[in-house]
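Of the protein chains in this complex, one is absent; all others appear in place.
Lettered A and B in written order, each chain numbered from 1.
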Amino acid sequence: MVTLAIAKQTLEDMLRRKILLVLLIIAVGMIALGPSVGFLSPRESSAVLRSLGLAVILLAGLLITILSGIQVIPTEIERRTIYTVLSKPVQRYEFVLGKFLGGIFTVFVMIAAMGLVFLLVLAWQEKRFDPEMLKGVVLTFFQMTLLGALAIFFSTFATPVVNFFLSFGLFIVGNLSSVTDSLISNKNPATRIMASAVHYIIPNFGNFNLQNKLIHPSVEISNANVFIVQNIVYAVIYSAVLLLLAILVFDKREV
Amino acid sequence: MKASTRRNLGLAVIPLLIATMFLQAAIDPSVREINKGQKTAFQGLSGEFVLGPLLGLQQAVAGLLWVRADEFFHSGDYDAILPIVRMVTWLDPHQLDVYITGAWHLAYNFTDSSERSDRRYIPASQRLLEEGDANNPEIYDIAFELGWQNSDKIKDFARAEYWYRKASTRHGADERGQAKAPVPMFVWHQLAHSLARLGRLEESVDIWKKALAMSEDFVKKNPTDFSRRNVRGSEVHNLELTQKRIFSRYKHELDWEVDAKVGKGVNRETGEPLSRDTFVFVTGSEVSQKQSAYAKAGLSAPAMAVGAPRPPAIEPTWNTAFDARPLFTAPKVLEVKGRFNVGDGARVTVRLHDDSYRTAQLKEFTFDINQDQTLMLDQHSVRAGTFGRKIDMSKDPKMYSFKSNIYYLVFEFNPRATSPFIQDRFGWSGEGMADPKYLWTDSSLQPEVRWIRKVYRITREQVFGGSIPESAVVSNEEYARVMAEPGPAK
Partner (left out) sequence: MAAAVSIQGLTKKYLDVWNKAEITAVDNLNLEVGEGEIFGFLGRNGAGKTTTIKMLLGLIFPTSGSATVLGKPVGDTDAKAQISYLPEEAYFYESMTGWDCMDFYGRLFRIPEPQRSKRIQKALEDVFLDPKAWRRPLRGYSKGMRQRIGIAQALINDPKLLFLDEPTSGLDPIAHRELRDIIVNVGKQGKTVFLSSHQLPDVELVCSRVAIIHQGKLLASGTIQDLTTGDTVEISADKVSDSLAGKIRGVVPAAELVGQRLHIAAADPSKVNDVVDLIRGGGAMLLSVKPHKRMLEDVFVDVVMNEGGA
């Protein structure tokens, strides 16, 4: 209950931030304008609309996640509101979990809003509802969950600026999964070890990029639904790891 | 938090991390399937477009790049488009329009100051399309484009037929890019046309019949589809036209028969059956087939031969009386004068190229062509039995560098590429052509084709001024032999 109270407070606090609102408005505007850029590629107007929509959701989701992930805990310390919270019968792990959940609720609300607009625009354009696109939106949300957990973990010991570069940098490296995957079979053993380490240890954000399949239905994968479930489980377990570490660090943190 | 709790939580991290590694290994094969065909190399991408792909935004960046290419297109900066084409197709190998437009730029839009295309780019254009086709093997579009380029630009009807036939086995992409719809009828039409251009006339007629049957079936099921009725109309027209041409160009009285009763007549507007039967020209072998079918069934065959005997168009042969005389009136300025007795509107191809020039066989797409090579191709229309004009190659040193010492200057006429009303005089493959000097038969294709071709082997000095003696003429056999040899290694 305490965790949820903190999460609720965090969500309400984040949703009142102008920057997130502006991001949401821009993103929704871009998605809504999607059909009008379809003319650039008349035969593939749908592909353009899809790729644009998914990209906008990913980019806006990325900014929202990073902005909230690196801020939720430092803001409490900076505003000294954390004193009034931790001096109450609140365990530190409850605080960390509450802040994480609050940030993720924020990301969820934002992605859900953008996803809804995207699906509506697409349905309006194609005169039918396409549930496949929902998969992309869901995977983006779980990708952001993992990124949020990463940012929360770093925020327990790094300043927001350092955290921004750490989280963003690891997000980029983690997106190189197809590169690292191909390097694992490299002839050079040092390259092989490095690539394996990056591929298996660093959170692998590239896993979640289903866009190619969603935009081009001719791209087949043999077990799409298993793939999605695997990715969700991956995001949940890895986020749990990061939150455990965050709790352990924050437990010894002086505020 | 108690020290023991902290330790237990810390230990819990290890099995969880191991679990994620196993999950990762399970996820990898699917990721490979998703990214198949996408290049992971980033070299050649400008900085602003590197970040996007790293974030899993390949398709979006490809889309944005393509918007930029469109700007370059409108400003006429075609050179700037090609690298973008390369990047876009790497980032998103499923954007058919990008391959097709890029290949079109390569094949058509690089020209000299007299709007002659730079043919050195054609192998690259073809290679780009082939790559695109391999990346989208379910969809007809790029195969069709390959067919079109080979027939319209290159006049290689054998390759055109190969690609059209391939396209006809594919599917159309629906609005979501999924390969589901049957290919449009124009794919079949072009396949029929390309077969006719190859002189494979019975196959061409078969394709027209097949296309017509498909359209009849479609119209029956969709009686209100008026555009498909138009398509059906053009198929009827083309089928009849091909048959009429076969008749007028090649047939004599023994073959000239009409099938008594091909089928029930159909009102072309409404699709309703007519009370009267329709009659379609058929070939002699079909008549005999039908006659034996009647005989087998114990029926008497209806009378089939109608009309009076008449010689076909290719008899007697037609003396084309071809000749061409080149003269370099100024350095790199060629003036051609020639005569050709085929009828106005026929086009003579004038080609000038390095002796070492061979059409590149590209394994990988590249638009980095050898700028030191010279290849000029011009088309001269025949007017009142003569042709020829000035070809000024001095203004475009980038296209015509003239670095080689020896060149071949070729004047040729391919009957398969010419207009139907010219073909009416001597058949699809030049069967009725006769020329005292320059007739040459190419037996590499069946049926074989007869060309008119005159070839000079000239020197660099001659290109830079002066007349070219008739002693520089080499035989068609000699030219064919040299061209069949591999070119020198780069």
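In this section, contacts are C-beta pairs under 8 Å (C-beta built on N, C-alpha and C of every residue); 3 or more make two chains touch, one makes a residue touch a chain.
Everything quoted here is computed from the prediction, not taken from an experiment.
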| item | value |
| --- | --- |
| Contacts of the hidden chain among displayed chains | A |
| Touching the absent chain when the full complex is considered, from A:80, A:128 or A:187 | A:80 |
| Residue numbers in subunit A that touch the chain omitted from display | 1-2, 5-6, 9, 12-13, 16, 79-81, 83-91, 252, 254-255 |
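The rule is short, and it goes like this: only the chains that are shown with their structure count from here on.
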| item | value |
| --- | --- |
| Residues of subunit A touching subunit B in the complex | 37, 40-41, 43-48, 50-52, 54-55, 58-59, 62, 91-93, 126, 130, 171-172, 175-179, 181-182, 199-201, 204-213, 215-224, 226-227, 230-231, 233-234, 237-238, 240-241, 244-245, 247-248, 251 |
| Complex contact set, residues of subunit B against subunit A | 1, 6, 9-10, 12-13, 16-17, 19-21, 23-28, 30-36, 38, 40, 51, 54-60, 62-63, 66-67, 70, 92, 94-97, 136, 138-139, 141, 173, 175-179 |
